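One protein chain is absent from this view; the other protein chains keep their places.
== subunit A ==
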Amino acid sequence: MDNLNNLMQGFADVMAPLNLLLALVGVVIGTAVGVLPGIGPAMTVALLLPITYGMEPVQAFIMFAGIFYGGMYGGSTTSILLNTPGESSSVVTAIEGNKMAKAGRAAQALATAAIGSFVAGTIGTLLLVLITPFVVDFAVSLGSPDYFALMLLSFIAVTSVLGSSRIRGFISLLLGLTIGLVGIDTVSGQQRLTLGVPQLADGIDVVVVAVGIFAVGEALWVAAHLRRKPAEVIPVGRPWMGRQDWKRSWKPWLRGTAFGFPFGALPAGGAEIPTFLSYATEKRLTKHPEQFGKGAIEGVAGPEAANNASAAGTLVPMLAIGLPTNATAAVMLAAFQSYGIQPGPLLFEREASLVWVLIASLFIGNLLLLLLNLPLAPAWAKLLQIPRPYLYAGILFFATMGAYAVNAQPLDLFILLTLGLLGFAMRRFGLPVLPLIVGVILGPRAELQGRRSLQLSGGELSGLLGGPVSYTVYTVVAVVLLWPLIRRFVVRPLRARSAA
């Protein structure tokens, strides 16, 4: 009950006019960047980080929470109307959603996506309230070796479970870990990778890295691919649903939520896998199989709910353990650190009011999003007509200003540009950016925990094996790493035998 009291206190704090206004600003920006392909919540939070330095942390996080949830809503609009997913998590929505729109049912598709997102977001946030304290209790009992193991799992998971190519994932992770190494070694005081530049002794600011990779890299990439045939936008009126649509939507919403939340909460979850699973499930369970592939409403309702529920799930490991599972959570983690707040189990004790205001603002943001999205969907679609040079000029301006504002060092601008070129090259060669950003943020923390465990054990490698938690985690890591071999030598012969 203590949690519910805390949550109520959180609601009371959010209700201040300024906080409500910031929540509104957050969801508006979030929806806008969600609608625009290529600009995501992670990039936006990174761009806004330096601007929010003057605010109270609580206010900044209310806004970030709005951007995070808003991005998930907005992505579906472009998927449905344009067949261009705004976010990777709404790729599946495009399959049925665009077909529905082409068949003249765009209004219903948008409605089921928005209401489904609301239902899933609300249930997901409730689950977050109920589950996080248990995870925190568990996380408090973890020692340094266990944390090290969990972070290792996180590295392995973002590189080899998500994305298409493990090698590309590992290249990206190594780039991130290398960037994270720059600076003074906290144990020995030696300078690492500073190239004799005194300003690099403090390391490269995570904000500069995030802005460089997400914003500058994307802007350069778009500049290189600017001219393209405009896509056809399907005109739409105000979203609404008939009785039949409600009847066909509510079960997929709940099932999608059930898929999305646990996957979001896992260290390698993300939103892509549960949306695919939800789509496959709805396709199997539907009473209208003939409509799948031609615009079935279940195929929009389920994945959209899964997508938003996973967004809520992502916050569980982020708040309770300090592990990010997607790019936005990674940047929000960087935001915590830049306010001098250490994410992890102690967050709920030391910054209880901050956490509960953040969670309460998720509920508020979710409601605002529903109110904002249902009547305004056609207006959001208009955003796609903005000429992209204007858009990206603005982004580059913000990126440069933000990177300079962090430390007021001209050197940061050169680093920003270099990282922007790196981000461009990564897009060119198909390297995922998530492992890099996770490497930059978690790398130094993993090093800290790893070395702490080794110091405690007097340099014995066995010190890294702390207890049952780390045994389990290392087993999972081994299975994930060896999976291709396991599949080849164990699963396939078994299948062949059962087939024969």
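Methods note: contacts are C-beta pairs under 8 Å (C-beta built on N, C-alpha and C of every residue); 3 or more make two chains touch, one makes a residue touch a chain; residues count from 1.
Note that contacts and distances are computed from a predicted model.
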item: Among "Universal stress protein", "3-methyl-2-oxobutanoate dehydrogenase (2-methylpropanoyl-transferring)", "Oligopeptide transport system ATP-binding protein" or "Oxidoreductase", UniProt-listed name of the chain not shown; value: "Universal stress protein"
item: Residue in contact with the excluded chain [from A:232, A:349 or A:460]; value: A:232
item: Options A:23, A:82 or A:334, residue touching the unrepresented chain; value: A:82
item: Of A:389, A:430, A:467 or A:493, the residue in touch with the unshown chain; value: A:389
item: Missing-partner contacts on subunit A, residue numbers; value: 36-37, 82, 84, 226-233, 381, 384-389
